[in-house]
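Structure record follows, encoded as structure tokens.
All protein chains but one are shown in place.
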Amino acid sequence: MRPAAFLAAAVSLTIATSAVAAEKLSYVTSGGVYLENIKKAFLEPIGKKLDIEWTIETADNDTQVRVQVASGNVTYDIVEFGASQCALGASQGLYEKLDYSIINNTDLAPGSFSDYYVGSTVFSIVIAWNTKTAGANPPQSWADFWNTEKFPGTRSLRKTARGMLEAALMADGVPPEKVYPIDLDRAIASLRKIKPKIKAWWLSGAESQQFVKEGGIDMIGAFNARMDSVASDGAPITYTFNQGILDFGCWAIVKGSKKGDLSMRVLAEFVKAEYQAEMSRLSNYGAANTKILDTGKISPELAKRLPTAPDNLKRQIFANPEWWVQNGAKAIERFDQFMAE
Amino acid sequence: MSTAHSTGLPRRHWLYSIVGTVLLFLVLPVCIVIPESFSDSKYLSFPPPGFSLKWYSAFLSSDDWLSSARASLVAATLTMLFATPVGVASAYAISNLGPRFQRISMAFILLPVIVPSMLIAIGIFYVYIRLSLVNTMLGIVIAHSILAIPFVIVTLLSALRSFDLRQELVARSLGAPRFAAFWRVTLPQIRPAVISAALFAFIISLDEVIVSLFVAGGNNMVLTRRMFVALRDALDPTIAAISTFFVVVSLAVLGTVALLSRKR
Partner (left out) sequence: MSDEASSAGAIEGADNVNVRPLALVARRERLLMIGLFSPAFLLMATFVVLPIAWLFYLSFVDNAQFSTVHYSRMIEYSSYYKILLTTLRISIIVTVICAIAGYPVAYLLAQLAPPWSIICLSLVVIPFWTSLLVRTYAWLVLLSSNGPINSFVEWLSITDKPLELVFNETGTVIGMVHVMLPFFILPLYSVIKSFDWSLIQAASSLGAPPISAFARVFLPLSLPGLVAGAVLVFVQSLGFFVTPAVLGGGNVTMVSMKIASNVQNYFEWGASSAFGVVLLISAFGVLAIAARMLGLERTFGMTR
């Protein structure tokens, strides 16, 4: 091809591509396998439908959101974090108010949405154990987990207040339905009893998997989907949904986003059962949308393993978002204090 | 083993065994990183259960990892190109100044080494938020340069001290302009120190974690930051593959430098 012709072709090509250029929207979440599934279940189909070109960024915390809101230079649009981060951010004015005339929340699980965020995936902190070392006599409740004499073995818990305070109360004999409002003193006192027996506290899901696979941990309070995946990799791990503590991920629109309207329309798609069902199918996570089973995408086998399956749901408790919004900061401070003891 | 000095100082077998143990301790983690990168397990386990190249292909086929590798290499190169001349100028100035001034300037220059890095990190982060420098390449290069400059200066100062500055004076008295005298007389003699200072700057930038956790995200997420984030998601041997890759890159840089300096 002659240079001039080549140039002309190149120019026309750029014009052509810019003519169909989709609108850009940024999506922020933690990366890795989770993001891969989010792409397949949500971003790709919805991007096609609404003609959106995604700019995906990974972030392990919401610091960037704070930076952008504080500096007024907002480049993020939609973010996905854990519910505690969404709730904290919402109370600090990091997110836009959601318009529920656009987003249909009728099918969403109660408590999984608020004025500033909507639920994405639902997961549970469950009691898991190594079937080789603890399989003969596995713990079936947090009280068992706390009872190191009857249930010997090395233990690991999550290094966060959310979830662990609830577990500590149940271990101390508080019935699941009476966990909220959390009695902080009692919860910390209960945690203090188990602390000397905790070999390691995990922070990330990856750590919890490494701990049970290679780290010599016999019993752990960890995310159900993480334990599923480590089991499917051949580790002798199983778990019970008994007294599992359900929590959820959530989407929010960053305050000052330049694509607020489009983001709202995207969230309206995100909460639909068809996409959320696909995510559950890919990831073993439950969904905030309670109608995912009606889509026919979930096999009966998988349905049984989801934390949101009716049989499992009734054995677990939901981390109470309202309590955490109001008391989260204080609870986290107390937990941090306790961890440093 | 022969020794350079026969001093009659205590040199017994236990000394060799202590030193051997310490050296083994130092290289042990490095020794497992390379085999780990060829593991076929999804988890970090040693010895690796089987051989596989999948973690290299995971690295090389991922846009995220590659863009981070690019960001890291660009940041390290720019840091080297920025911190080295700034450091050379400062070291030259310090070695030419009076002792009182030297003392003050050194205390100042060494601040980044003395101040705990987390404090530097949140301090820079705080300023960057106001200057909109967070996640910009300029911001990363400035931050990494600040951490690298003390090492550059200390390296050069010791070289300048062993160099007789009167040589430069002779050149000047023979009519050479000041800069030319420095360029032609002083610089060639301290060149090995300049090269090792530049390498220092490169490595410091490449390996920096804490400041990068705060200021090197977004489109300029450097490798260390991405590794830190990725490790929360999956503790798999990808990081070992990347690290092995970087050992190779570092060795290549070193080798090139060695070759170049031999040629001249």
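We just call them A and B in the order they show up, numbering each chain from 1.
The rule is short, and it goes like this: contacts are C-beta pairs under 8 Å (C-beta built on N, C-alpha and C of every residue); 3 or more make two chains touch, one makes a residue touch a chain.
From a predicted model like this one, the values you see are computed outputs, not experimental measurements.
A.B. asks: Of A:K39, A:K199, A:K258 or A:K291, which sits in contact with the chain we cannot see?
C.D. replies: A:K199
A.B. asks: Which chain A residues would touch the chain omitted from the figure, given the whole complex?
C.D. replies: 61-63, 66, 70, 88, 92, 154, 159, 198-203, 210, 214-216, 329, 332, 336-341
A.B. asks: Hey, which chain B residues sit against the chain that's not shown?
C.D. replies: Spelled out for chain B, the touching residues are 1-11, 15-16, 18-19, 22-23, 25-30, 32-33, 36, 44-47, 86-87, 89-90, 92-99, 102-103, 105-127, 142-143, 145-146, 149, 153-154, 157-158, 161-162, 164-166, 169, 173, 178, 203, 206-207, 209-210, 213-214, 223-224, 227-228, 231, 235, 239-240, 242-243, 246-247, 250-251.
Definition applied: only the chains that are shown with their structure count from here on.
A.B. asks: Using CA atom averages as chain centres, what separation in Å is found between chain A and chain B?
C.D. replies: Computed value for the inter-centroid distance: 38 Å.
A.B. asks: Mind pulling up the chain A residues that touch chain B in the complex?
C.D. replies: 30-34, 57-60, 63-64, 67, 70-71, 73, 75, 203-207, 209-210, 213-214, 233
A.B. asks: Quick check: in the complex, which residue numbers of chain B touch chain A?
C.D. replies: Touching chain A from chain B are residues 42-45, 64, 129-130, 132, 134-135, 214, 217-219, 221, 226, 228-235.
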